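Shown here: the complex without one of its protein chains, the others still in place.
Now for chain A:
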Amino acid sequence: MLKCDMVTRMCAKYFAVHPDMNLFQSVTSALDNTLASDPTAVIFGEDVAFGGVFRCTVGLRDKYGKDRVFNTPLCEQGIVGFGIGAAVAGATAIAEIQFADYIYPAFDQIVNEAAKYRYRSGNLFDCGNLTIRAPWGCVGHGSLYHSQSPEAFFAHCPGIKVVIPRGPVQCKGLLLSCIADQNPCIFFEPKILYRAAVEQVPTEAYTIPLSQAEVIQEGSDVTLVAWGTQIHVLREVANMAQEKLGVSCELIDLQTILPWDTETVCKSVAKTGRLLISHEAPITGGFAAEISSTVQEQCFLNLEAPIARVCGYDTPFPHIFEPFYIPDKWKCFDAIKKLISY
């Protein structure tokens, strides 16, 4: 009998439920796990009650009640300020900003209040229970105010963590890590992947460590670094480089922007000698600049070619010109060719 039980349990563990989930469903799953296990967890933001404009919170209000999943009026500064207060008082506060483009009224609250709370109170108070989620990045038709990638603004702020997943499995794990993390976290979700990315995601809770970059594909000639949607672009570019140029690329997903995993990236560049970093945000002052600067400090003598950055133009995110603006696979491929032939 005992043996049967053991076998059953082993089977159950191996055949645990891992249904297909897209990115917004993986967010819902993470939030569901959180509300179930943490009685102090609350979710709030614009339109979250009916399920959210991207359906990330569908069903949660019915399941957990209207005092745990509720709408706020249209006031980003108020939402984040309120979230900080709730977090300081002990609630696990999960605030949603409807689009990352709208986060700027809350910039003061994030940078001046949330990030510095622990520091200025000498560890007496903190708002580590706060997590802010926002849809991020280009979507094909978003234009100036529904396409922005503001991670660089927040990377410049000690005291908060900034995290960006590349797919449903990472999304759930990283979001649960952010919620558990004892520091205020900003979690940007690539909106173009909400429906487009589908993976088998465990229904039970799990975490993926923060500040750890992931080497998705090993290679020996060029290191490629990106985060979010751009990982999928670079994956294709790596295949193109292998087929057409015989170049072996090592692809790294940074995952956490702040504090970022310098060790993994530098170790890779020490091996390959060449680095390409790519992001949608404008090139000047974008996060690639920080990575580039650190890597040249640490790996100067390993470098075979100048570090390449393939990013968005130094313009506002355009309306009709989007296909020309984004750092697509051809621009990245071209950059690899230049790296190799330097």
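Simple rule for what comes next: a residue touches a chain if its C-beta (ideal position, glycine included) is under 8 Å from a C-beta of that chain, and two chains touch if they have at least 3 such contacts; residues count from 1.
One rule holds for everything that comes next: contacts and distances are computed from a predicted model.
Set against the options "Response regulatory domain-containing protein", "Cdc23 domain-containing protein", "Pyruvate dehydrogenase E1 component subunit alpha" or "dolichyl-diphosphooligosaccharide--protein glycotransferase", the UniProt name belonging to the omitted chain is "Pyruvate dehydrogenase E1 component subunit alpha". Residue A:102 is the one among A:102, A:117, A:136 or A:260 that touches the chain not shown. Between the chain not shown and the residues A:142, A:168, A:190 or A:219, the one that touches is A:142. Of the candidate positions A:40, A:77, A:203 or A:294, contact with the hidden chain is made by A:77.
One chain is missing from the display, and on chain A it is touched by residues 46-47, 50, 53, 71, 73-75, 77-78, 101-102, 104-105, 141-146, 283-284, 308-316, 318-321, 324-325, 327, 331, 334-335, 338.
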